[in-house]
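Quick one: this structure, given as structure tokens, is what I'll be asking you about.
Removed: one protein chain of the complex. Kept in place: all other protein chains.
Every chain is named by a letter (A and B) in the order it is written, and numbering of its residues begins at 1.
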Amino acid sequence: MIVANKNKIKDMAENLSESESGVGRSLWKDARIRFIQNKAATISLFVLVAIIFFSFIGPYFAVWSYEQIDWNAMGSAARVGMPSIESGHYFGTDDLGRDLYSRVIQGTQISLMVGVLGATVAVIVGTLYGATSGYLGGKTDQIMMRIVDILMSIPYMFVLILLLVVFGRSIGMLFIGIGLLSWLDMSRIVRGQTLNLKNKEFIEAAKVTGVNDFKIITRHIVPNLLGIVAVYATLLVPGIILAESFISFLGLGVQEPSTSWGALIKEGAGTISYDTEWQLLFPLAFFVVSLFCFYFIGDGLRDALDPKER
Amino acid sequence: MSLLEVSNLKVRFETADGIVNAVNNVNFSVEEGKILAIVGESGSGKSQTVFAMTGLLDHNGSATGSVKFEGEEILNLTNKKLNKIRAEKIAMIFQDPMTSLNPYVRVSNQMTEVLMHHQGLSKSDALRQSISMLDAVKIPDASNRIGMYPHEFSGGMRQRVMIAISLLCKPKLLIADEPTTALDVTVQAQIMQLLAELQKDFGMSIILISHDLGVVAGNSDDMLVMYGGEIMEIGKTESLYVKPTHPYTQGLMSAVPRLNDSEKRLVTIPGNPPNMMKPSEGCPFSPRCSYSNDKCSNVSPILSNVNNDDHFRACHVEIERIA
Partner (left out) sequence: MSEQTILEVENLKVNFDVSSEGDMPWTKPKKLQAVNDISFTLNAGETLGIVGESGCGKSTLARAIVKMVPAESGKVLWLGNDLLSLSDSETRPYRKQIQMIFQDPLASLNPRMNIGEIIAEPLRTHYPKTSETDIKARVSDVMNKVGLLDNLVNRYPHEFSGGQCQRIGIARALILKPKLIICDEPVSALDVSIQAQVVNLLMDLQEEMELALIFIAHDLSVVKHISTKIMVLYLGNMVELANSNDIYQNPSHPYTQALISAVPIPDPNIEKNKELILIEGDLPSPINPPSGCVFRTRCHKVQDICSEEKPEFIESSKRHNVACHFHD
């Protein structure tokens, strides 16, 4: 007969678990390891950081400011405004003789800022709204989600353009317009995840213990939401940048002489038949590369945080 | 010649965290008309053994060794060749009848599809045979219910439908992977009795995979006990229950709570199920075995004969010390 007393159970129980040290391997650590293993995502992260770094450091190497007009190149960009190190126009000039290098840097700053800040606002508002709606459930949830449905059915671009035309073009207006509508998706996603979590046994366990609702939301629900929020936030940024670029492409974006990728692309596309490809290629390159980076990072995050992989 | 002969079966999986040796050197055979039970806990490899046989391993799994069905090698056959064997010669039923049946397709279509594909029957002939099979598994009002969707049946009924589908082509071997684990105990009793009756009527062999020692006791001729991917003991069911000769089998028999026993304390097997990422050098059960010695942790025991009949066990420790 196998004799097993309490001590033997204790011995066996712990010796068999990997009790090397007291350090735990949290899920975040696991995710970080998986993220790093994803080459596309890691490279994209470096590239993106490089671009951001460039937008900060770049101006120190600039010879011309973004609004300065080089009278030599004005009107004759095709002949004189080519990218060259000597003239100080590393990326060339635009049709008005303004330095494209500085303008691209300025565009990068503005576009990224709009994207990241817009996404941040959307994430905060969307998460709070969705988590509350999902957790409270019942009629409150129904009403809150119907409001989201109604807002979603509004033709986004139409409203945005209307706002910009009526209230004038400014970065502030851009934020309000984009921010007003981009939190909706996030709230739906967070609500879904909250509903999923709400029925999990560890939430039941917390309730039986007597933990109050607020602590349940902050200690148990939100940390388990962060994963999915991070993924969708990363995917939200390019969406917002695209929206802003489209607006600028239509000519309703940031006011001159400020510029953004969209505006630069618009100008560059307009002069493409005049042998001034650099005017389109440089801003386009930054735009495309950054967007791809965001998408790869978002993808990488999603794979890294996939619950099936634990 | 046995109906099924498995020799040196090894299954391994390549995962991001390393290689998992799920099944290690498994040898057994199934005779015609007999029921073999494969018993084991999590990580024992019992399910992967049969998945390897029927070509159902995940894409990151690979199997080596030999599986001979009616004398012909079937391990690692192409899907095309395997499909001729599936349903007609070897059929399988799974644990969760809800996920085994397509929720979007009527039961009638799921059944007639099998007959039409494998035996070339016409739709009406297939339907007639399907209804009579549903009758055989005691589904009331079969001719009407066959047109329903899976979710309109209860759990026990769905499992009966599964059994019916598996028997449509009158296979020689039925593999039942934990067929009653998800069912209530009264329904379990019904299903196991049904299986016993069908086995007598159709004369097929059954491989019954279960972790429930009670179910296995009343429903098998021979029994195979697995742990950590390896066979611990194999022999006639009665011998293993009455006089287990392997420490693990003995441990299992003592640890299972019995309704007819008023012993207030269960005898446990200390420790935890094996970590299949870290394969053991010797016997996989040695960390938890009260009889284990140095040899046990370093040298893998091979199956050796007990009492010169079809009873084998893989253990270094002398029988006298255990039994």
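By our rule, a contact is a pair of C-beta atoms (placed from the backbone, for glycine too) under 8 Å apart; a residue touches a chain by one contact, two chains touch by 3 or more.
Just so you know, these numbers come straight off a predicted model, no measurement behind them.
Colleague: May I ask you to name the displayed chains that the omitted chain touches in the full complex?
Modeller: A, B
Colleague: Among B:165, B:269, B:296 or B:314, which residue is in contact with the omitted chain in the full complex?
Modeller: If we include the chain that is not displayed, B:269 is the one touching it.
Colleague: Tell me which of B:62, B:154 or B:304 is the one touching the absent chain.
Modeller: Of these options, the touching residue for the absent chain is B:154.
Colleague: Residues of chain A in contact with the chain that isn't shown?
Modeller: Residues touching the hidden chain, for chain A, are 6, 9-10, 13-14, 17-19, 21-27, 200-202, 204-211, 215, 219-220, 223-224, 310.
Colleague: Residue-wise, where is chain B in contact with the chain that is not depicted?
Modeller: Interface residues of chain B facing the absent chain: 41-42, 154-157, 184-190, 192-193, 211-219, 237-238, 241-242, 251-253, 255-260, 262, 264-270, 272-273.
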